[in-house]
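A single protein chain has been removed from this complex, and every other one stays in its place.
By letter and in written order, the chains are A and B; residue numbering begins at 1 in each of them.
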Amino acid sequence: MTMQTNSEDLQRQSLSGLFWATCRREYLLSFRRKSDLVNPLIFFLMVATLFPLGVSPEPGFLAQLAPGVVWVAALLSTLLSMDALFRSDYEDGSLEQLLLSPQPLFLVVLAKVLAHWSVTGLALTVMAPLLGLMLFLPAEGMPGLMLSLLLGTPTLSLVGAIGAALTVGLRKGGVLISLLVLPLYIPVLIFGSSAVQAAVTGLPLGGYLALLGALLALALGLAPLAISAALRISMSS
Amino acid sequence: MSFNSFSEFMAMGGHGLYVWLSYGLGLAVILINVILPRLQRNRLLAEQKRRLRREEGVR
Partner (left out) sequence: MAEKKWMPRWFYQLASPRWCYQITGKLLPGFAVAALLLLAGGSIWALMFAPADYQQGNSFRIIYLHVPSAILAQSAYMLMAVAGAIGLIWKMKVADMVLKSAAPIGASMAVLALATGAIWGKPTWGSWWVWDARLTSMLILFFLYLGVMALNSAIENESTAAQASAVLSLVGVVNIPIIKYSVEWWNTLHQPATFKLTEKPAMPAEMWVPLLVMVIGFYCLFAVSLMMRLRNEIIWRERRTGWVRELLIKQ
């Protein structure tokens, strides 16, 4: 009896240990390759710069565009960073070891994606007010912008990781990921930018954030399954 | 019959362009869906027969 509880305890400990170990490894690796960290953020900034240049620098007009532009820019830069998620692990063979190891793949994958999100999606969220300022987003919209990005970008990372896992073995994976994943991003984009618009006009945000949260919960539950299945398939050939 | 004459039928009450464009496209899509697999089949069979002859010939 005591033996059993002990082993269960041990297992639980080792599961959370596994989770954190994977996270730590991801952080270490990503801080060693700083360009992978910074590039999506620079891209985010550049896309936002293009809009005033391409459309009009007029503040009122830009303020109207701002929620959508910031969200589209965040979506594209998340997408840009997805390609690197499994690629280096694939190239140095550690992905194959991961699949062969007895640890539950669901958890490892989840840890990888969440670690990846915290260096891209979270960074984008923190940087978003700067873009909001550049695009004359009213100050009332800022909390809505940050909250919606905080809830929406993890979903983007989880769904994007499915695309990354499906294309990991391919040489020209980059463009293909966008083809596969962009249509799936549409609900997040719609609810995210609507949340910002609601915040700007002073309407209650709760409903939008709840919807984004529901999408996140769904993605948290299902995406790791799809990602692990996709990884197994990609590595089987 | 909803139309009295052929020219009336073609005109579709002023909407002729839209109706006939749609049905033309519909016909094109239907034909593509039947003809492409047919052509593919002919090509595939010819290819495989050639391969078979080559391999049998070598033997």
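Criterion: a contact is a pair of C-beta atoms (placed from the backbone, for glycine too) under 8 Å apart; a residue touches a chain by one contact, two chains touch by 3 or more.
It should be emphasised that the depicted structure is a prediction, and the values quoted were computed from it without experimental measurement.
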Next on the checklist: Given that one chain is not shown, which residue among A:L62, A:I162, A:A199 or A:L216 touches it?
Outcome noted: A:I162
Checklist entry - Among A:L99, A:L176 or A:L220, which residue is in contact with the omitted chain in the full complex? => result A:L176
Next on the checklist: What does the interface between subunit A and the hidden chain look like in terms of residue numbers?
Outcome noted: 159, 162, 166-167, 169-170, 172, 176, 179-180, 182-184, 186-187, 190-191, 194, 215, 218, 222, 226, 229-230, 233-234, 236-237
Checklist outcome for this item: Residue list for subunit B contacting the dropped chain reads 1-3, 9, 12-16, 18-19, 21-23, 25-26, 29-30, 32-34, 37-38, 40-41, 44-45, 48-49, 51-52
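The rule is simple: only the chains that are shown with their structure count from here on.
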Checklist outcome for this item: Rounded to the nearest Å, the gap separating the Cα centres of subunit A and subunit B is 44
